[in-house]
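The complex appears here without one of its protein chains, the remainder shown in place.
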Amino acid sequence: MRGKPLVIVDPHFRRMDEIFSAQDRARLDDMVEVVWGKDEPMPADAFNEAIPNAAAVICADWRYGDEALARADNLRAVLTVSGGFPRHLNYDYCFTKGIRVLSAAPAFARSVAEMALALALAASRDIAAGDRAMREGNEAWLHAGNASAFMLYGKPAGFIGYGSIGRALHPLITPFGCVVSAYDPWLTDGYLCSLGVRPVELDALLETSKVIFVLAAPSVENRALLSRERLERIQQGAVLVLVSRAHVVDFDALTELVAEGRFKAAIDVFPAEPISPDHPIRRAAGAVLSAHRAGATAEGCREIGEMLVDDLEAIARGLPPQRMQNAQPELISRYMTNTIQKGKGA
Amino acid sequence: MRGKPLVIVDPHFRRMDEIFSAQDRARLDDMVEVVWGKDEPMPADAFNEAIPNAAAVICADWRYGDEALARADNLRAVLTVSGGFPRHLNYDYCFTKGIRVLSAAPAFARSVAEMALALALAASRDIAAGDRAMREGNEAWLHAGNASAFMLYGKPAGFIGYGSIGRALHPLITPFGCVVSAYDPWLTDGYLCSLGVRPVELDALLETSKVIFVLAAPSVENRALLSRERLERIQQGAVLVLVSRAHVVDFDALTELVAEGRFKAAIDVFPAEPISPDHPIRRAAGAVLSAHRAGATAEGCREIGEMLVDDLEAIARGLPPQRMQNAQPELISRYMTNTIQKGKGA
Amino acid sequence: MRGKPLVIVDPHFRRMDEIFSAQDRARLDDMVEVVWGKDEPMPADAFNEAIPNAAAVICADWRYGDEALARADNLRAVLTVSGGFPRHLNYDYCFTKGIRVLSAAPAFARSVAEMALALALAASRDIAAGDRAMREGNEAWLHAGNASAFMLYGKPAGFIGYGSIGRALHPLITPFGCVVSAYDPWLTDGYLCSLGVRPVELDALLETSKVIFVLAAPSVENRALLSRERLERIQQGAVLVLVSRAHVVDFDALTELVAEGRFKAAIDVFPAEPISPDHPIRRAAGAVLSAHRAGATAEGCREIGEMLVDDLEAIARGLPPQRMQNAQPELISRYMTNTIQKGKGA
Partner (left out) sequence: MRGKPLVIVDPHFRRMDEIFSAQDRARLDDMVEVVWGKDEPMPADAFNEAIPNAAAVICADWRYGDEALARADNLRAVLTVSGGFPRHLNYDYCFTKGIRVLSAAPAFARSVAEMALALALAASRDIAAGDRAMREGNEAWLHAGNASAFMLYGKPAGFIGYGSIGRALHPLITPFGCVVSAYDPWLTDGYLCSLGVRPVELDALLETSKVIFVLAAPSVENRALLSRERLERIQQGAVLVLVSRAHVVDFDALTELVAEGRFKAAIDVFPAEPISPDHPIRRAAGAVLSAHRAGATAEGCREIGEMLVDDLEAIARGLPPQRMQNAQPELISRYMTNTIQKGKGA
């Protein structure tokens, strides 16, 4: 390839200026020849013309077909602007050809982790409920107002899923002196231990944790992983924070248990979004509710652009990508890709 | 003194079992001879009989008079169960006689610091407002719901007052990578720098901080320190967290500026408590409101008892107290002691 | 594959009980069917018989030939017991077939990082020189003995190479408040920044760092990277710590500059080992010398075994390996594999 590598930039559903700061856009233009680079979806004929010479494609999904992939003789990477992996991509082909497939999931990790802590504290210290009471004029003062509040310091914390969000959340929890346990069937106990995490079985996690963070990416294996029977294992008065996907929870059971006051829950994701106006979770006193906002920050979006440009630079210099998440052959078919579209940060 | 040292324990307005865990109560009884040790206020005659032989007095305030103090020939320490120093104590006498006067303020530090972070995040990430919107059915989803939200990561944080709460809050903020500046007229710049804090003038702090923590104990010098003119220096969209005392703020100005949407505020303390049912702060969209609950946790109360017993042990062993806050001759007259009664954790 | 996966364990030049604790050996036997598992090199015929059914091979190098690899129809991973990648392996074949190739380099990271700090402090605080002086009876006391000593606190530190050793060393340096800069041509600036490291050019690193850690793996590109001209850029009185490979340094120039007292050096690796008895570096006052001991600890060896078993578990469970270093197609041909044999921990 002569000159700068050619890169197709077709980020639709995201907008160019949402993901690229002026500085990152300038870095991108310095480094590669951008093809398309517009907010609208790239027309098929333009794409088909460009793909044989493209070193990389930045896209939301691979909506270009297998044939286009077969003609991508110079392609070294597919980089998505989403937190999931492309749904319609022929991964076997990519792995055999050494084409890297990269997800922007790590770009959302800090935004979601911060929100997870914010939600946990809002529930454990009754911040949202206390604010509502003040507005309704029925607040209780001092100790009387803290009947169901507890301090996070020193409490056992359980992470369901220990991926990029878990790794970002862990240091935020560290100064509270919590012992962090994790259940993650995609990680070995040895790996978790090497990160300072106590590996535990799911039931034990639910029974022993005072704060439970549900961080697991949706997979073909974890639908309703937190079944009613499992949710009932949670300690009276504990806090469950749900920020990955409602897919992993029996949401009806969750709603009932929270409405009954069995435990508190802070919820950012729902089985349907928007959730029905009369869904009972909207009236549960022990819930803290958030409209899928954890990863949807302007700052998180700009981290996508920064990571994209950093990893394009790596690829252009003949290096492995370093910041985005690499698709792994062992795992790619296990992600619940058909939920990604509505997903975190999407 | 023969046998165990005699200690008067008269904690009223607190209750014995509120401050002493069974374990700490047992340590106390092992170590000293407890006189009184009941929830009700100790009668004057019983106190007067015991005081000449008492090595220490645990109390909420020195409501026993100067004469009793003059007869306290064996007294080595006055330890309060409150977050402030006793109001009616003759400090000059104590300092001359080498009687330690100790406040339980540090027992509240972690509880208040955790709440300060919880409130800051509830405001910065619009947790309370988002929860209200979900309940009212008018929430905005994803990015649309984050129009006034921001991430704490990397933002400049300003501490007004850097005492025990500030020292407890600082490590909670550290993993967010915030630069922490502080204004504290009772501390030298050199001391602040040695703790990794950037000393700044108050106006500069207000103008440059994205999150402002008001942590200053009330003093004779800081009434309405945050005047209207000063509050107007705060950045559009910033967050002010008020957890020490309303004394330090022009509360009317604060209410108006928050109601106007100039900045957000998370408020745990009020000029009158309960604040009037029709006070406009109760309706300000940009406020997160809490009914003086930051330090009023059961766990914080138990830290009082733990610290009391630890420092009684120190005193009994001929050592300086180590966990509670020592009254300093230079500062004692500058505290706003007549507000302590209603104070944090009181 | 029925029953347990079959794994060839042929660790020679290492011994079985050197790398596997009793506990890890038991885990290994529980999980897989071990073939061979002896200290002596596995005979070719035994290997050839086993390889078609092997799910993994643990070895020091791939001394079995391309033909054996072609017959390895069930092979999912080649795991080495060495800190480098196998020299005689057909990597293109492995990458195309999705066979993971894993190095034990991370097992040595903590041992080498700790030694790097130990060596740095021994040089900066003149520990070794001071001890020699005490034994020779010509020591200088108190301040007089610290003429060439300096404190590490707050000094600029430069890492040449920021791989597994750098990542392990960084937290050990953190409490000293050093700004850490790094030069690593295999990493992007963006990635280094995301880890809290300041990316710099090599000349700038040499000119501005008070302590320089040479941590770069030997590559086809970095022979004598630290040429005489570059070494002369180092500050008077600074400390250079060499723990990766002598390959990256002009060792004659290094010896002369240290002998002249231009800067101090702590050296664990040499162009020939043992280095000649009359090599002048053995007499340089400003040197701290170590006989390639940084990674050669019993504890480091046991980490190899732990990582091997953890990653075999991952592979057996259909997961990506998590603890060892994955060979990357972009980099594998750039390692200086013909020096690995004598290498760190080898």
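Should a chain be cited, it is by its letter among A, B and C, assigned in written order, with residues numbered from 1 in that chain.
As a working rule, contacts are C-beta pairs under 8 Å (C-beta built on N, C-alpha and C of every residue); 3 or more make two chains touch, one makes a residue touch a chain.
Every value quoted in this text rests on a predicted model; they were computed, and no experiment measured them.
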item	value
Chain not shown, its touching partners among those shown	B, C
Among C:98, C:130, C:237 or C:271, the residue in touch with the chain that has been omitted	C:130
Touch criterion as defined above, residue of C:111, C:181 or C:325 at the omitted chain	C:111
Sole contact to the chain not displayed, among B:26, B:144, B:272 or B:319	B:319
Sole contact to the chain not displayed, among B:177, B:261, B:280 or B:329	B:329
Residues of subunit C in contact with the chain not shown	110-111, 114-115, 117-119, 121-122, 124-128, 130-135, 137, 139-143, 145-146, 149-153, 171-172, 174-176, 273-274, 277, 282-283, 287-293, 296-301
Touch list for subunit B against the chain that is not drawn	95-96, 98, 186-191, 194, 306-307, 309-311, 313-314, 317-320, 322-323, 328-331
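The definition used in the following text is that only the chains that are shown with their structure count from here on.
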item	value
Between subunit B and subunit C, the fewest steps along chains that touch one another	2
Innermost chain, taking as reference the mean of every protein Cα atom displayed	A
Interchain centroid distance [CA atoms averaged], subunit A/subunit C, Å	34
